[in-house]
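Here the complex is missing one protein chain, while the rest keep their positions.
This part shows subunit A:
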């Protein structure tokens, strides 16, 4: 039924528009300006890392009127050959989904379900698929109506909601580091979410506690753990490198886009 967890053949990514510097959405009070050129370099390294792990890359062009468009993860949830194209929580991002939907449907031949219900919102960054079940963060961007549509779209799996009080998305501080292993930030919001997951999930997961919340966003791709760079999160990077897991690890820089709340998983849709 489901392929072994974390096996992908293709990644969809999107180019970085210049507008990301001034117009991308931020949570912080003050804007720390993205160096767009450096961001593009980091992005290229990220894409190369995926290529090195055996993925075919489908790159969409960036759009200036969509400053957050590099964060394609929020536009869809892909699982077992079906893609749920979302209705992003922030109205400024709604336009991002069209190009993504097109490529998923036409170029990649996936079954596409489009979340059109007016009440429902979802950012893909709130959806954590563990390989065995879904957890959906109910945040400013994702609501229950959206979670319900996800549950309808993927009926094989149980879908459990996790309230998110602070922070942008569930996956900002909680992701799968390896099969049945969850990387969870040590901050209070992250730990709270982890307790919810433990209490209400169907399956058991081991936890890898990561000192910096932001660094808990990592990726398990074709048997390798992609995680934060040591110069951005020294303690957390060390936690990853020294964790007793049998998988090789790769550090991926992401300093620039982190300024606009972009983390590693945000930058791709893995199929």
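Things to note:
In the analysis below, contacts are C-beta pairs under 8 Å (C-beta built on N, C-alpha and C of every residue); 3 or more make two chains touch, one makes a residue touch a chain; residues count from 1.
We adopt the following convention: contacts and distances are computed from a predicted model.
One subunit of the complex is not drawn; among "Malate dehydrogenase", "Ccr4-not transcription complex subunit 10", "Band 4.1-like protein 3 isoform X13" or "tRNA pseudouridine(55) synthase", its UniProt record names it "Band 4.1-like protein 3 isoform X13".
Residue in contact with the omitted chain (choice from A:103, A:122, A:159 or A:178): A:159.
The chain that is not drawn here is touched, among residues A:7, A:98 or A:114, by A:114. Of the residues in subunit A, those that touch the hidden partner chain are 1-2, 80-82, 111-117, 132-133, 136, 144, 147-149, 151-161, 163, 192, 195-196, 198-202.
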